[in-house]
Structures are given as structure tokens and as C-alpha cells.
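Every protein chain but one is kept in place in this view of the complex.
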Amino acid sequence: MHSKKNIFVQGPVDAAFIAESIQQHSNKTGIGAHSIFLGQVRADEKDGKKVIGIAYTAYEDMANEQMTLIREAMFEKYKLTCMHVYHSLGQIASGQLCLFVFTSAPHRKAAIDACEETVERLKAELPVWGREIMEDESFQWKINQ
Amino acid sequence: MHSKKNIFVQGPVDAAFIAESIQQHSNKTGIGAHSIFLGQVRADEKDGKKVIGIAYTAYEDMANEQMTLIREAMFEKYKLTCMHVYHSLGQIASGQLCLFVFTSAPHRKAAIDACEETVERLKAELPVWGREIMEDESFQWKINQ
Amino acid sequence: MFVEIMVFGQLTEITGSATVALEGAADTDAVLRLLQTRYPRLTGSRYVVAVNKKIITENTKVGNTDAVALLPPFSGG
Partner (left out) sequence: MFVEIMVFGQLTEITGSATVALEGAADTDAVLRLLQTRYPRLTGSRYVVAVNKKIITENTKVGNTDAVALLPPFSGG
């Protein structure tokens, strides 16, 4: 469970995939709580131009190794049953999902805290870059808050 | 959006319903983050007997009114785009989902904080009762931590 | 004065039903006295009282149009 996984998926995360992931936990009857975070591409307006999508690239090998470290730290710190992370690569249109973080635990506090901490850490620590595509086909590089 | 809604569903919350709820937000392109909490019935062991399910009852009218107050407080306190809450009634087997809290916002902090606070408040404030059904058909009333 | 009391959760095991009709109670203190006389096990039980879907913390007048409810500790979610 703690070995190196590939978190990247080509294109958006789709809702059916999320449903399937949730469904797969119904036989883990020690779980009492799931916490899910979803990142959705926002149609921000920048300098009067609308963002129509974000194109994601990553240093995939390094990101997957770093994610393994984050995952191990989360299992160390919180009493978790499982944890799954998926990040999109390629162009994701506004309104589509680009990030799916899913933690499960016997009790809610562990699931909720681990999910939030994982989101914060992966935004800060994973070598992933988003290029915002504008409606006029110009672009600018995303900056995380 | 802030008018009184019915949060109760008969039977478990199913994964396909969650997927549909997520999907319905893809046209709200001001959203950047979704936070979801799911409660799953745990197969706890109590006095050597396994919990096979929980039967939920509620003072529905009062719970829906109280949930309206919580919802209004969340929209007041956090910059949210939307918020949805569903709670099961009737018997829910271990491994099935009994609670679905779903908050969406332009930015992650509001979505995450509102989701967690809503979960805490609804567990403390909604007149809902769970009766844990044991494998030998005996039962005991659930106590929230 | 006729009041119908709604009873929930584990308290229904004491009352044997989800509603209890009471005669001659004009306020919540009187309601509780009558109920505890009829169902002595209520005395040792934890619950709060709601009138018209609001939890009350002091004695409150009630009549036959009021929704009075006994609520044991919540355990939803």
C-alpha cells in the first residue's frame, strides 16, 4: 500500500471514477468516515480575459516519489485506513476536475485532517505546473496561493 | 438556495448519486474546490457482537429546520458557492454510506472548513438517532463521540 | 388541556410508543411531572424538551396546538 504509485491521469478526473473509488470501500467495514477533496478548474478572469482551461505538466517521477513520502507521513501521523490521490495532466477545461484526494479512516477527525494536510502539502511540494489558457489562446502560468 | 430543504433520504446514500451531485457542478465555473464528507456505517464490535447495520430515525421537521440554520450560518461565515447535505433514514448496512456533506467554493479553505464545521454541527445539533443492530439481532443505541 | 408528546430514539422503549397523549398539563414542567409519574424510568434518562421544534431551557406554556417533543442525545451521522 505504501509503495510508489502513479498519481497522474491523462485528462480530467471524472465523476464516475470518483463513484467507483467510493464504491470500492464498501467492503472495508472498519471505515467510518471518508474525506474527499476535489480541485476544479475555475474560469477566472485575468486582465479582462477568461481562463478556459489549464494545461498541466509535471516532473512525474519526482512528483510520485514525493507523494509517496507525503503518503507515508500521513499514515504515520493519522490513523488512516486508506488514501488515494489523482492529479490530471494535459489540458483540463474550466469546470472539469483536476485533483482528487480521498482519505478514509475509522473516525472522522483522522480522515478530515489527513485530507486537508495532503492537499496543502501536495500543492506546495509536488513538481507540477499549470498553464492557464485564455479564451484568446494566450496563456499565463498559474501561481499557487 | 437558503430555503428549507429536506436532507433525508430513505436507505443508504449511493455512490452514483454522489457522482451525479459532483457532475452537476461542472457548469458552475466559479468553483475551484469541493470538499466532501461521507459517513460510512462501521462494523464495530461491541461486547463481542458485531454491528451489522444502523437503523436511523429522526425528528425530520426539526432536523430540517435546524439544518437550514446551520446552512445559513455557513454561507454567512464562509465564501461558499453551494452546499448540500443528505442523511439516511431506515436501516443502513455496515459498509454503506449514511451521510453526505458536500461544500463548494472558489477557494479550498472555505470549502474544507465549511464542510468540517457542518459535519460537527449536524452531529451535535440534528435530532437524529441511530440504533446499532447486532449480528444476533439485538441492538443498542449509538452514542456520538 | 390536552397535549400530545412526541417521543424519539431510546425513549420510545420506555414509553412503548412514539406519541403520548397527556391531559391536564399547561406547561412543560407539568408535562414532565406527568410523564415521569406514568413512566418512572424516564427520571433516569437523558433528554431535552423541544416545543415547536426549538429546544427549551426553561418552563414553557404549552397547549394542544404546540408540538412538544422529548429528545434523547442525538446520534446522527
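Which chain is which? They are A, B and C, in the order written, and residues in each are numbered from 1.
Assume a contact is a pair of C-beta atoms (placed from the backbone, for glycine too) under 8 Å apart; a residue touches a chain by one contact, two chains touch by 3 or more.
Keep in mind that this is a model prediction, so the values were computed, not measured.
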Please identify which of the visible chains the hidden chain touches across the whole complex. A
Touching the hidden chain, out of A:E20, A:E45, A:D61 or A:E135, is A:D61
Considering the whole complex rather than only what is displayed, give the residues of subunit A touching the chain that is not shown. 39, 56-59, 61-63, 65-66, 87, 98-99, 119, 122-131, 141-144
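Operating definition for what follows: only the chains that are shown with their structure count from here on.
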Specify the chain most distant from subunit A by Cα centroid. C
Could you state the distance in Å from the CA-based centre of subunit A to that of subunit B? 23
Distance between the centres, which are taken as Cα means, of subunit C and subunit A, whole angstrom: 49
Go ahead and note the Å separation of the Cα centroids belonging to subunit B and subunit C. 27
Please output the residue numbers of subunit A that touch at least 2 other chains, ranges allowed. none
Can you list the residues of subunit C that touch 2 or more other chains? none
